[in-house]
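With one protein chain removed, the remaining protein chains of the complex are shown where they sit.
Let's look at chain A:
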């Protein structure tokens, strides 16, 4: 088995940690979020092709942005309902 590119490995770990940190505020709780995140990463653990790994990282980054947007919208909508009387 060829050695994994260490730079990519670091990137994967850092995006994983970033997502874990985001998950602490997940509406259904961290206990819901964490196993699912782990599963999603483990499902791609066998990847060795660099391009495929890069694609996976890009997807993880997309998910990160989506979760951030979700948090923002949830808060924005709650506050709007409370303060704008809408």
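One rule holds in what follows: contacts are C-beta pairs under 8 Å (C-beta built on N, C-alpha and C of every residue); 3 or more make two chains touch, one makes a residue touch a chain; residues count from 1.
Just so we're on the same page, contacts and distances are computed from a predicted model.
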item	value
Undisplayed chain, where the name is taken from the UniProt record, one of "Cell cycle control protein", "Aminotransferase class I/classII large domain-containing protein", "Acyl-CoA N-acyltransferase" or "Probable electron transfer flavoprotein subunit beta"	"Probable electron transfer flavoprotein subunit beta"
Residues in chain A touching the chain absent from view	14, 17-18, 21-22, 27, 68, 71-72, 74-76, 78-80, 82-84
